[in-house]
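Please see the structure below; I have some questions.
For this depiction, one protein chain was excluded, whereas all remaining protein chains were kept in their positions.
Going by the order they are written in, the chains are A, B and C; count residues from 1 in each one.
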Amino acid sequence: MTKKPVKIVTIGGGSSYTPELVEGFIKRYDELPVKELWLVDIEEGQEKLEIVGNLAKRMVEKAGLPMKIFLTLDREKALPNADFVTTQFRVGLLDARIKDERIPLSHGLIGQETNGLGGMFKGLRTIPVILDIVKDIKKYCPDAWLINFTNPSGMVTEAVLKYTDHTKVVGLCNVPIGMQMSLALMLDVPPEKLRLQIAGLNHHFFATDVFLEGKSVMPEVLEKYIAFSNEYAIKERMAMMKASRENIGKEGHKAEESLSKTPMLMPFSEAFLRGIQAVPCGYMMYYYHTKEMLEMEVEEYKQGNVRAEVVKRTEAELFELYKDEHLNIKPPQLEKRGGAHYSDAACNLIASIYTDKGDIQYVNCKNNGAVTGIDNNSGVEIAAVITADGPKPMAIGTLPPTIRGTIQNIKAFETLVCEAAVTGDKNIAITALNNNPLVPSDTMAAEIFEEMLEAHKRHLPNFFK
Amino acid sequence: MTKKPVKIVTIGGGSSYTPELVEGFIKRYDELPVKELWLVDIEEGQEKLEIVGNLAKRMVEKAGLPMKIFLTLDREKALPNADFVTTQFRVGLLDARIKDERIPLSHGLIGQETNGLGGMFKGLRTIPVILDIVKDIKKYCPDAWLINFTNPSGMVTEAVLKYTDHTKVVGLCNVPIGMQMSLALMLDVPPEKLRLQIAGLNHHFFATDVFLEGKSVMPEVLEKYIAFSNEYAIKERMAMMKASRENIGKEGHKAEESLSKTPMLMPFSEAFLRGIQAVPCGYMMYYYHTKEMLEMEVEEYKQGNVRAEVVKRTEAELFELYKDEHLNIKPPQLEKRGGAHYSDAACNLIASIYTDKGDIQYVNCKNNGAVTGIDNNSGVEIAAVITADGPKPMAIGTLPPTIRGTIQNIKAFETLVCEAAVTGDKNIAITALNNNPLVPSDTMAAEIFEEMLEAHKRHLPNFFK
Amino acid sequence: MTKKPVKIVTIGGGSSYTPELVEGFIKRYDELPVKELWLVDIEEGQEKLEIVGNLAKRMVEKAGLPMKIFLTLDREKALPNADFVTTQFRVGLLDARIKDERIPLSHGLIGQETNGLGGMFKGLRTIPVILDIVKDIKKYCPDAWLINFTNPSGMVTEAVLKYTDHTKVVGLCNVPIGMQMSLALMLDVPPEKLRLQIAGLNHHFFATDVFLEGKSVMPEVLEKYIAFSNEYAIKERMAMMKASRENIGKEGHKAEESLSKTPMLMPFSEAFLRGIQAVPCGYMMYYYHTKEMLEMEVEEYKQGNVRAEVVKRTEAELFELYKDEHLNIKPPQLEKRGGAHYSDAACNLIASIYTDKGDIQYVNCKNNGAVTGIDNNSGVEIAAVITADGPKPMAIGTLPPTIRGTIQNIKAFETLVCEAAVTGDKNIAITALNNNPLVPSDTMAAEIFEEMLEAHKRHLPNFFK
Partner (left out) sequence: MTKKPVKIVTIGGGSSYTPELVEGFIKRYDELPVKELWLVDIEEGQEKLEIVGNLAKRMVEKAGLPMKIFLTLDREKALPNADFVTTQFRVGLLDARIKDERIPLSHGLIGQETNGLGGMFKGLRTIPVILDIVKDIKKYCPDAWLINFTNPSGMVTEAVLKYTDHTKVVGLCNVPIGMQMSLALMLDVPPEKLRLQIAGLNHHFFATDVFLEGKSVMPEVLEKYIAFSNEYAIKERMAMMKASRENIGKEGHKAEESLSKTPMLMPFSEAFLRGIQAVPCGYMMYYYHTKEMLEMEVEEYKQGNVRAEVVKRTEAELFELYKDEHLNIKPPQLEKRGGAHYSDAACNLIASIYTDKGDIQYVNCKNNGAVTGIDNNSGVEIAAVITADGPKPMAIGTLPPTIRGTIQNIKAFETLVCEAAVTGDKNIAITALNNNPLVPSDTMAAEIFEEMLEAHKRHLPNFFK
């Protein structure tokens, strides 16, 4: 049976990430013959869409492939007959993210894209838009898979699972594959020989087992991880990652060198690592080094260097590069943007669904019993077999109490944010915040919520009905 | 069938609470004919045991009842044929509690008897002793019920359920009955007409429904609770409760007056209360007003007035009173000690088991499926029917996400503390701390743990094997 | 707070059982002041309604109570302001039950009112009518409790729980209280001193523990039950019960004598009783003595004496008695009808809800986690505390594998019957039959289903849409 060629629609096509995606499709053309790639954006993003779209066209032309690139502001025109719809937009653009980060910090609380106050507001803005897109998918291309990269990716997947009947949805993130790469470096083995058992939620998971050619090497991983952790104080490590991301002078160079050996890993206490017998994902530093992360973020806040501000500058530079009519490949600077392995994760997933490959990938999908104690119809981030019928999570069973509590806690937070996003219920939103360990005061939660609600008013119509 | 008269053994008999218990038995003699009350204590507590024991004897004599009081340091002599064994001891006495509170505060973290670092260390000291007592119960009086008041009462119950096969165990606390009393005052109805649906854990529960003569009055309760909450800022309220407890001058008097109408209730934001549709127990202020509670405790720390220090002074005064050979009733000053309704909760439970009464009380017992998502063999704090076969919890089913996460989180914390207490595994202990929302840094958790371990060395033999 | 007097509406008021119910209300008038009792029936039942209604009026008059009896064919007129709606009707009257029993037997299969083919068809006829009644309750008296005695009582409760949002529903049956009475006779203790732990479904439960004044006497119960079982072969026992029910000559008398000591208990093998460590309810003979029960029923079938035929004759006699204008009490012959303790079960339940009594009764209600493995929103038959907020089942936890499989199996059967009743889906109905252990052949299931569908056509409109 020969397969029909593929039509892909990318909502938020004007994103700076798009060249990564295009590169991914070009590299995999033999396996995944993308015939049409529709880049869709909103009016506000038209300029970027054109810059990125033209670069995409040049890239395809250089590759000499019969892949057609379409640019449009009209989603309804793009969707019919789509096989895959990818979503990577940012409601309110980076300015909204700047508010997500700066307002909480102005009150001394962590503002971060997927955790705490910032993450919640990103969810509140994004979920209604995604649910609208799903409505259009049901109408124009009901057999299409929705592949979501928009953060908070876990909550977005949860919302689609709980509030629509479109079951063809997968949420993606590059953190698990990044951890696999990092652990491969640490063990000095090729990354494709590793496989992780992932348990938890988007940006809130642990690798509870690590297999090298299928055999558990967890004891070795733990010893190396502990040795690495003992080498670094958390603050030093954070400074190093920051320096590397921003590549500042000599400091940056030195950081790059060190990080080239243990990228994306954060140190934790030896006792904790021995206690959990697992590798925490990098975002766990927000939960287990809350104090230190807050101190660092306050510093960035004071300097006008919160992550969104840095990204905004990087993006401006990227778009300058993209404009260059001689550029016909993905510019290497894009990797600094923070989306390492993003293209691989996305294109591998799409290719495996398309070809019914049956390989194992890390995705956000319906739990279906794989993790005991999480509702069957809730989303989890997990290792799953990717088939043409979608991801099939491999059952993990009961989580040990060492990691069960925090996962349940954040799952409750996510569930409440989804409910608040859909209903516009302020009380549920503030209750969600009170369920988040990064928010230490009900009084503050209620106050800051009102301030952020006002600041994001334009993008939160459900709260102003 | 006439019932045989009752033999009770109280471990920690020299406690300042004992006169409450004795008063409770005297008041209920017709229903619960206590023939023998054995007060057991350790050598270090011998003096107090004698003071309290003599007061107890005078109380019984005044009541003119054939109840015999025995004082002993020899547990094995006391236990044979006991019907109920109550436990109310404090390993390391109040000096240990002072350390539990002051050491964390010296690092800027909440130190509190059942939450966070202090609570964990109390658990680590207490659980092995309780398990030893259970061993003796199995040997000398295997049909006896173990009624535990020693904090952390939830963890202690959990440890007995998980690490012994003695199923006759109930953990008690006066907070739920205190909430019932407070809500009755708020609604202006007799407390016995109210019944709460309690969901959660010891010192970590919510009333998810309130029944007046069996009909839900939750909407009215919530409105009144919100009105009350809106009246108070959390800090003001905390100051008021503190003043009342210490009864300082005019301030104290004014506080008493206000508190006489809404005792034991703490204000939360209107949004949160509407979000959870439940009444949080007072200890929830540690979790939802962490910032404010910490500020208050730091203040007390600086003044040498952490709760344990205050209690130590109060106790010294109480024992002075107890020594008075003319005193033959429970002195009214005891109520200030913090154990209001303690006697009622304890004696009611014992009486209902003894008489198979079938009334509903709030206890810590085996979940048995009553709360979905908590292991069947774990403990919960819940409304249960009290029979001669013990408490039978009434099924609550699925917890809403508004309160599920935090309960799961603290249950994981409790489970880990029990494991650490039994095994002496430092890594599990520090992992437990990292699971507690009051501990904001893995690094600090590991450091402070070592300091406290050293400070409590004498009482933590499992960690120094 | 004085309570307002009670209005009760009885759907199927013309039933021969009604005098039991009226007697129950009269006896409890002080506790449960029934001011209005509306007996509602359909046109077909008008004559019986009047006979029974007039008897009811004479009974109330004799008792000298201000209880008003209303007779009507108009449900909508009866319902407004009702506090309790009881349902005890029989769709298609006894002639339908005769078909339920005779058609399966004509094919060599058990036809029985709540099990197998007969039970399923009774469910299919009854559930849509009940759901209609619930619609009217929501409209005319949304605060009323629906107390259902109509068989299959478990399925009816399940259907209301699953297919309506009226949560105030309780299903009743006299089998559990009958077991309590029988075991009390067996132990020679007053029945009110016993309490059973009931696990399972309507007509499909086990007593997994038996408490005498709150202490488990299960070992003694088992030994006595085994001794009793060893005394009887199952066939002899069945003959005895049949003789007693029909009171045939000397045989009947002898049976009565024996049964007066162990009524309603059926013998099982010693090994099985020791294996399950539980007391099976009498209906379990259909599942564990399928062969013997079938042989007996085939015999009855040949003689024109299937249960429905016997009952029809008994009822005709009863109505003759009821017509007697001098009769102003419940005639003692009614007890033979098979509804022993029916009045007690019903009136006790209503009284305990009305008075928020908090006693323990056996009911069909929402599981809510009480039995692990049964969906939280499914119905179970269980010991529950009866409050003004309805029954609160006491958590039982995990069922042992000795009884878990059959309960899960019949629960699946019930669930499928409810679905078939609501949707009129023939395939689901036949699948339900294939799930029932009394139906040994898919081929026969499909064939007999068609025959019965045709026979009951008039009362199964959902299957002929």
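The rule is short, and it goes like this: contacts are C-beta pairs under 8 Å (C-beta built on N, C-alpha and C of every residue); 3 or more make two chains touch, one makes a residue touch a chain.
Nothing here was measured: the structure is a model prediction, and the numbers come from that model.
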Only these shown chains touch the missing one, namely A, C
Of A:A370, A:A432 or A:A445, the residue touching the omitted chain is A:A370
Cross-chain touch to the chain not pictured, restricted to C:T72, C:T164, C:N328 or C:Q408, is C:Q408
For the chain not shown, which residue from A:N54, A:T387 or A:T423 touches it across the whole complex?
A:T387
Using the document's contact rule, name the residues of chain A that touch the chain not shown here.
1, 195, 209, 211, 213-216, 356, 358-360, 366-372, 376, 385, 387-389, 392-398
Identify the residues of chain C touching the omitted chain, counting contacts across the whole complex.
233-234, 268-272, 274-276, 288-292, 373, 401-402, 404-406, 408-413, 415-416, 419, 425-432, 434-435, 437, 440-446, 449
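Criterion: only the chains that are shown with their structure count from here on.
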State which chains count as neighbours of chain A and simultaneously of chain B.
none
Taking all residue numbers at the chain B/chain C interface, are over half used by both copies (same) or under half (different)?
same
In terms of CA centres, which chain lies closest to the overall middle?
B
Where chain B and chain C are represented by their mean Cα positions, the distance between them in whole Å
45
How many angstrom between the C-alpha centroids of chain C and chain A?
56
Of all residues in chain C, which are in touch with two or more distinct other chains?
none
